[in-house]
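A single protein chain has been removed from this complex, and every other one stays in its place.
Going by the order they are written in, the chains are A, B and C; count residues from 1 in each one.
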Amino acid sequence: MTEIGIIAVGGYNEMGRNMTAVRIDEDIIILDMGLRLDRVQIHEDIEIDKMHSLELIEMGAIPDDTIMKQINGTVRAIACTHGHLDHIGAISKLAHRYSAPIISTPYTSALIGHQIDSERKFGVKNKIISLDAGGIYQVTEDISIEFIRMQHSIIDCVFIAIHTPVGAVLYGCDFKLDRMPTLGEPPDFARLRSLGKEGVVALITESTNSGISGKTPSEQVAHDMLRDVLLGTEEPDVGMIVTTFASHIARMNSIIQFAGEMDRIPILLGRSMDRYVSTAADMGYIELPPNAEIYGSRKEIDNAFKKIMKEGKEKYLPIVTGHQGEPGAILTRVANGETPYKIESGDRVIFSANIIPSPMTQANRYAVETKLKMQGARLYTDVHVSGHAYREDHWELLRMVNPEHVIPAHGHINMHSSYIEMAEDAGYVMGDTVHLLRNGEELYIE
Amino acid sequence: MTEIGIIAVGGYNEMGRNMTAVRIDEDIIILDMGLRLDRVQIHEDIEIDKMHSLELIEMGAIPDDTIMKQINGTVRAIACTHGHLDHIGAISKLAHRYSAPIISTPYTSALIGHQIDSERKFGVKNKIISLDAGGIYQVTEDISIEFIRMQHSIIDCVFIAIHTPVGAVLYGCDFKLDRMPTLGEPPDFARLRSLGKEGVVALITESTNSGISGKTPSEQVAHDMLRDVLLGTEEPDVGMIVTTFASHIARMNSIIQFAGEMDRIPILLGRSMDRYVSTAADMGYIELPPNAEIYGSRKEIDNAFKKIMKEGKEKYLPIVTGHQGEPGAILTRVANGETPYKIESGDRVIFSANIIPSPMTQANRYAVETKLKMQGARLYTDVHVSGHAYREDHWELLRMVNPEHVIPAHGHINMHSSYIEMAEDAGYVMGDTVHLLRNGEELYIE
Amino acid sequence: MTEIGIIAVGGYNEMGRNMTAVRIDEDIIILDMGLRLDRVQIHEDIEIDKMHSLELIEMGAIPDDTIMKQINGTVRAIACTHGHLDHIGAISKLAHRYSAPIISTPYTSALIGHQIDSERKFGVKNKIISLDAGGIYQVTEDISIEFIRMQHSIIDCVFIAIHTPVGAVLYGCDFKLDRMPTLGEPPDFARLRSLGKEGVVALITESTNSGISGKTPSEQVAHDMLRDVLLGTEEPDVGMIVTTFASHIARMNSIIQFAGEMDRIPILLGRSMDRYVSTAADMGYIELPPNAEIYGSRKEIDNAFKKIMKEGKEKYLPIVTGHQGEPGAILTRVANGETPYKIESGDRVIFSANIIPSPMTQANRYAVETKLKMQGARLYTDVHVSGHAYREDHWELLRMVNPEHVIPAHGHINMHSSYIEMAEDAGYVMGDTVHLLRNGEELYIE
Partner (left out) sequence: MTEIGIIAVGGYNEMGRNMTAVRIDEDIIILDMGLRLDRVQIHEDIEIDKMHSLELIEMGAIPDDTIMKQINGTVRAIACTHGHLDHIGAISKLAHRYSAPIISTPYTSALIGHQIDSERKFGVKNKIISLDAGGIYQVTEDISIEFIRMQHSIIDCVFIAIHTPVGAVLYGCDFKLDRMPTLGEPPDFARLRSLGKEGVVALITESTNSGISGKTPSEQVAHDMLRDVLLGTEEPDVGMIVTTFASHIARMNSIIQFAGEMDRIPILLGRSMDRYVSTAADMGYIELPPNAEIYGSRKEIDNAFKKIMKEGKEKYLPIVTGHQGEPGAILTRVANGETPYKIESGDRVIFSANIIPSPMTQANRYAVETKLKMQGARLYTDVHVSGHAYREDHWELLRMVNPEHVIPAHGHINMHSSYIEMAEDAGYVMGDTVHLLRNGEELYIE
């Protein structure tokens, strides 16, 4: 009889450094290898790209995969659900220890490639295999990996089904049941339902927003709110700057579209804009209008700001990094008066992002907002919807997939607790069919 | 030289019992006469309709208009902006003291009529004059009242411009600059702009949400979120109940429309449903589908629930009162098991309403939600957007209308403080051009 | 080999209806039988004393002890740690089903007696055995119960050690490591340390405040703050009313003492004042001064208030029920103007109590506070310290007792989560040596 082990490597005690291993007898699949930014931010002057994994493990910034030595089995594959740093950010530090390919969707693969390229301590040589949503990768004779289309706040996100002789283990970390996405297709509900019928041994799923009542509003809602903020005004000619997650390609696409409707030139500024958006455009996920501009280097950016100041703010819509007030980001430099762009009374800064709930980012945002307001800027904050499922989305997924076991992952114990209470409502029993794991623990399912 | 006095009668120290008087030399216009429900709710077993005004004044439930005796002038008109209780709820207690007509839009007039009809202590005989948005009523030779189209969470809401020999006094209490309303037209921006050019002596405006960053999301956003909650589901056949503000006719209209899309019969239950929605339908503001049903009496309601239970919950969409957990409301009775409608595990209750931030309503909602959850209901809360302008809407209004003086009204001193800080950003000076009034105070403008 | 079972009957998913059963092979000791008031308060017009246990179980108000049928063993004793309702409030509904004595400290026994006397549905005939802190009760040849002196917000509180052939099971629910108690002796640290050396198989302990940093301030702090509020004033002759927990005998003793220092007559008003304080005085726990008065009936209370109004408020210090704004309590009646005591501007009402964090009590308190303030009262709220251990007290207990297993009880899953994180810091391992139980679950320890 096949034994399944679910190993909680990271992200079960905290948000961020996600890593789960699924053992099927002696074959192991690793799912995600993420970075916890908060644990980096509490230190000053750190250069992650030069640091050793053991140091980062001690800081709590990446998963402590040294526990893998005690697991009896061989890693056959590393699979990632999407390209956010809390899912791929530790690959450049950890993946080279495993003689196994990295499997991910094309956009995620591209981002993993960037990650590995900018690493300066380790050389990661694992083969990167791109698999489209809907595709299947045969890991061993008995085990295959299937990618199922999902929505989240980044494109090309999937659920990963590991097919084993005793049924599927479904890994659904970071998802949103968005039926009205503005980019890409809705989640593959049909496949999830059929999977539920075929038999799911275990569902491992994020618990982030399982404590929030109701369902997550669709990205369409953010799209509409943002459009209203930009276009629905009696003062259409003031300076406007938008900042959002560079990796949120759907949101970016909307903003670029609105720039067109506003008859302004969209101008993307910041290194990560270049990385995420150019990559998406090059790969064909979005189409940039001919007049769009993207600049990544400080010099190009300052020249672009000079041009804007000269030709008129009302002709441009700068889309910049810095939504969390990150030191060195473009909006932060604007707020500090370090760029040629000068804020005047009545100019607008639109944050199409929430504030990540860490005191470090709250302080950064506070500093940036205060400086912008002192210069006369009008702020539009939280023009945004979440990319994480709310409680009733979890309820629907759970009933659709109907797993024998369910394991909340990707969050603090309080988030898991909310998930467990929801699962209990659906008939699951704590310690029996719904499990609370801690980093370093292995759950055995027979 | 004409002297203008702005008399803060009620609603300047608190939310709810709004009443302002504007004196033009010796002619007085009263604006709104509202009820503060919170001050009623802290008492048990109160029947407002039988109570004397002095008692209600002492309780802090209605404006203390006894101060009007010290104002040198004659009340020429009572004008109301819209039909919410905090604007018309004290009319049946106070209006008869003034020999002056009541002027309001047609829907507001109808609601005022209902209010007066259900009063059991006083006989209010004032003439009620209906004036459409855009209309003008000549009060005296020198003074006229103009209604300007506005959006809010009830239909037929207006701003009131009092035209005087020295310019207009604009009363804008309860508004939302909604450019995508789902019912009615957007605010009359053109008229507001032209008014600003003609000259506004004073703007009296609500400060409720002036502390919230950005702009209020459009009602279209609530419409879309609600539609997604009702239609975007993998479990379309469970029991569903929706509750919202009976007076929010636009929202109601959306829900009724969605019932059609869901192939369910909309069935409105509750006394105030009957009052607000039937009135709106009779007056032609909305059109009910032929299969819609409305029941106001307890017996009819219980019969309707029996029918639903018999024919199948999946055939109906009950739209009920009780979004604040009010004792005696339909949802509260359902939660108490006092109706034939039985909640089963997985049934849904959708609150298309916020929780009014008073401990009394928070307790009521908690009790109802707890009971519903214990019976297995899945709750969707806060599927809603506000009907009150946020900070940047205030900013735009202020700059559009460009008044000499501005007075925040309709709220607690902390709300006014937020408004004042925004007005200072726009160049107004506290105590000079932006004023903080307290109940009972008169501001003189020369 | 002896098998130990820890059965989580109630209070593991919520605050209030505490009940744990410890099975030593086939002998069972029940620990506490409590009532969850919050689940009673969400219903109107409930008379608990007339209700059947099954109804109260369904409401979630008392522990669901129907699960005990599936436990293989015989209940040998019911032991209670202290006299709060969340520990003894379900005895009158459940104890009669078990043919076993109830064992508790003398004061707790007296309160259990009152509880049983006022029950109108069931007749509880179990023998009540009083055992002093430090005493031992032999349950069977192999099993004995030991009471260990503890501090909490009620007198005569103990930890219960169940001595078994394989070591002790220590039940420590509701405690405070108070080294400066104002009544009674500090916890018996010496015995706890020696118990730790003898060997503790399992510690079952409350998790209520385990999420709060540091250690709980001593009752001496509340004593000093309250004394300062009452005596440290420039306006010593205004009317003053104090309200606190009737069961908090130490606090009550302080207030009575301060009345003497203020040269005022302490006058205790309210039915539960009579029950808790008179009992404590009769049993010799406190000594009332000769001039102290206690009245429980409405008529006596109103007469007392009449006397106070006639002779002068400055001569008396009324100590009354109603700190949570309970309907019908004395302070609530004063606030409603239903007693002869009239509040004047500048009179003081001192709440020597926190607000219990339930929306129901928050609403009650809000109503009472609002009414008192409208009459001119000056409020002193939260002149209080908690009776529950904070995180570092838990840390010290855990290291002192050094149990093989530890089970957080008495609280919501989030409170247990905080406890688990603390226990992990101390070297415990989730699922292995620290356990998260849910109502209805049995943990087996071999």
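Quick notes on this one:
Assume a contact is a pair of C-beta atoms (placed from the backbone, for glycine too) under 8 Å apart; a residue touches a chain by one contact, two chains touch by 3 or more.
Because the structure is predicted, anything quoted here is derived from the model rather than measured.
The residue touching the chain not shown here, chosen from C:L54, C:I136, C:L379 or C:V429, is C:L379.
The missing chain, though absent from the display, is touched by one residue of C:I46, C:V221 or C:M283; that residue is C:V221. Touching the missing chain, out of A:P236, A:G312 or A:P327, is residue A:P327. Interface residues of chain C facing the missing partner chain: 177, 179-180, 189, 193, 213-215, 217-218, 220-221, 224-225, 228-229, 232-235, 345-346, 376, 378-383, 392, 395-396, 399-400, 425.
Although one chain is hidden here, its contacts on chain A can still be listed: residues 39, 42-44, 60, 327, 336, 358-360, 362-367, 370-371, 374. Residue-level contact of chain B with the missing chain is found at 413-414, 417, 420-421, 424, 429-431, 436, 438, 441.
Keep this in mind: only the chains that are shown with their structure count from here on.
For the pair chain A and chain B, the fraction of shared interface numbers is greater than half, so the two copies use mostly the same residues to meet. Greatest Cα centroid separation from chain B: this falls to C.
The best fit of Cα atoms from chain B onto chain C calls for a rotation angle of 180°, in steps of 5. Averaging Cα coordinates per chain places chain A and chain C 47 Å apart. One finds 45 Å separating the Cα centroids of chain B and chain C.
Centre-to-centre separation of chain A and chain B, using mean CA positions: 41 Å. Within chain B, contacts with two or more other chains are made by no residue at all.
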